[in-house]
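With one protein chain held back, the other chains of the complex are shown just where they sit.
Lettered A and B in written order, each chain numbered from 1.
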Amino acid sequence: MSRTTLDLWVGFFVALGIAALLFLALKVGSFTGVHMDQTYQLQAKFDNIGGLKARGPVKSAGVVVGRVSDIRFDPETYEAVVSLSIDARYTFPKDTFASIYTSGLLGDQYVGLEPGGDERKLAAGDTIFKTQSAVVLEKLVSQFLFNKAAEGQDPK
Amino acid sequence: MAGPDELGRPGVPFPLPMSCDNLVQIDNLQFDYGGKPVLQGINMRIPRGKVVAIMGGSGCGKTTLLRCIGGQLRPSAGQVRVDGAVVNEMSQAQIYALRRRMGMLFQFGALFTDLSVFDNVAFPLREHTDLPEDLVRDLVLMKLQAVGLRGARDLMPNSLSGGMARRVALARAVALDPALIMYDEPFTGLDPISLGVIGQLIRRLNDALGATSIMVTHDIQESLLIVDYIYFISGGRVVAEGTPEEIRHSTDPFVHQFVQAEADGPVPFHMPAPPFAQELMGGARG
Partner (left out) sequence: MADLLEPLCRLGSQVVERIWRLGYASRFFVAVLLNSGAALRRYPLTLREIWFSGVLSLIIILVSGLFVGLVLGMQGYEILQRYGSAEQLGTMVALSLLRELGPVVAALLFASRAGSAITAEIGLMKATEQLKAMDMMAVDPVARVVVPRFWGGVISMPLLAAMFSSMGIFGGWLIGVVVIGVDDGSFWSQMQSAVDFRYDVWNGILKSLVFGVAVSLIAVFEGYDSAPTAEGVSRAITRTVVTSALAILALDFVLTSFMFRGTS
């Protein structure tokens, strides 16, 4: 095997490998984690976060605008404190409403932000006060059954 | 790094004073392998420009001795001096510097199987010099011409016969024009013609390069023809020495046995064991 053929093969091999890496990076994966390196932090307190997990998406109008960076339990208020990393390109009004939704019936949970009408904007480190907790399926079901039972008893 | 002058000019291989005319001097060399003594007090003088054979039966420590001279093994006691410097006290870097002036022919050639004949001979030149490629080519062809294998330069080692591989290895060993050439069993497994060719080459290259050669072998007949001096080793000691003429006429029982290839003599045919009859009886009892 001459040197040039060998060089050619190795060049071909490395090019193929890099092409595969690019394919994985661009076509298979998304750069969501990387191009959001300009972020700011917000906090939100929830009574119940359900199955929300760190690194879960934060969406507004269905578009991913950030990630859940941290989840802690506040031992004084007995609430869950959720830290959100929001893409620095987006700002939200002070009276933004944060809720925990489920994508699909059994899918992952995410934080949804619904902007209000306030002129002032949330700045880094601010806390969102208007929150709605996750819908816990068991609660929903028991509430439904309770209502049904109540309806059934009333006419008597 | 090294220019052409480090290739060693024939005739003046060393700029050192010529007061020490022994290139290699071994004093009371001892070597233990796993607690078992292999060499027990070897004394040897290898004069400059000579071809010296070290002979002895298989497993008598000949190769170990060669390894000690090359710095691959460290002796348990004693000294090995090459050109006045004590090999067994050198650092690895110093040993490597010394080895650039040594060539060694291994038992079966030890050619690099992934390189062609040409690249094998060019290997030491490319590793140790910054010579331009066309000069490397000329030098390699000269060395191959000297061993008569210029026509085999493009072959791979696995397509060479045993004798040819040995000759290529010889060309590689002398590629840097060494001052000291060591041969580890150069005649093993060769047909009589190849054996004669290698023997002649060892003598001719030594004289042409102005080098000094040490040859470890048990081929007495071929050695008597080409060497200047012979040491006999048995049981880790030098038991006899002399010029080929002295050896031929030696009355020493060991030398006699070796030269005449007799089965029994000072080198016993039997391993040490309890008396045969006693062991047979013992076996019956057990």
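Couple of notes before you dig in:
Following the convention adopted for this analysis, a contact is a pair of C-beta atoms (placed from the backbone, for glycine too) under 8 Å apart; a residue touches a chain by one contact, two chains touch by 3 or more.
Since this is a predicted model, take the numbers as computed values, not measurements.
When the full complex is examined, the chain removed from view is found to touch A, B. For the chain missing from the display, the contacting residue among A:V10, A:A88 or A:A123 is A:V10, taking the whole complex into account.
Across the interface with the omitted chain, chain A contributes residues 1, 3, 6-7, 9-10, 12-14, 16-18, 20-21, 23-25, 27-34, 53-56, 108. Contacts to the hidden chain, counted on chain B, fall at residues 70, 72, 95-97, 99-100, 102, 104, 106-108, 110-114, 123-124, 127-128, 169.
Here is the rule we go by: only the chains that are shown with their structure count from here on.
For the pair chain A and chain B, the distance between C-alpha centroids works out to 76 Å.
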